[in-house]
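Removed: one protein chain of the complex. Kept in place: all other protein chains.
Up next is subunit A:
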Amino acid sequence: MEIASGTVAYLANLSRLHFNEDEQAVITDELQQMLAFVEKLQELDTTGVEPLMHMGDAVNVLREDKVAGSVTRAEALKNAPVHDEQFFKVPKVIRK
């Protein structure tokens, strides 16, 4: 499968990542190789095989509706790059 020009830039934008043109060229090339590797699977006839939705065998792992496990606010906030005593802070996401 050919990676169309612009695909890497599109995916980068969705992931909020920035690459310069040189980097984009390298990534396009590498992505191409990965896809070619996985494309091998398409040679298999999967007629009648249900799509696999989950890797593990575990089903119905449920918990009871009990309140437990919260951390303190100080602990919750301490790893954030910007915060005050109450809130996480991020650059303003709407203009007033």
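As a working rule, a contact is a pair of C-beta atoms (placed from the backbone, for glycine too) under 8 Å apart; a residue touches a chain by one contact, two chains touch by 3 or more; residues count from 1.
The rule is simple: contacts and distances are computed from a predicted model.
K.L.:
With one chain of the assembly withheld, which option in "Aspartyl/glutamyl-tRNA(Asn/Gln) amidotransferase subunit B", "Cytochrome c1", "NADH-quinone oxidoreductase subunit F" or "Electron transfer flavoprotein alpha subunit" matches that chain's UniProt protein name?
P.N.:
"Aspartyl/glutamyl-tRNA(Asn/Gln) amidotransferase subunit B"
K.L.:
For the chain that's not shown, point to the residue among A:5, A:42 or A:86 touching it.
P.N.:
Among A:5, A:42 or A:86, only A:86 touches the chain that is not shown.
K.L.:
Touching the hidden chain in the complete assembly: which of A:2, A:22, A:43 or A:65 does that?
P.N.:
Candidates A:2, A:22, A:43 or A:65; residue touching the omitted chain: A:65.
K.L.:
Go through subunit A and note every residue touching the omitted chain.
P.N.:
Touching the chain left out of view, subunit A contributes residues 14, 16, 53-56, 58-73, 76-77, 82, 84, 86-94, 96.
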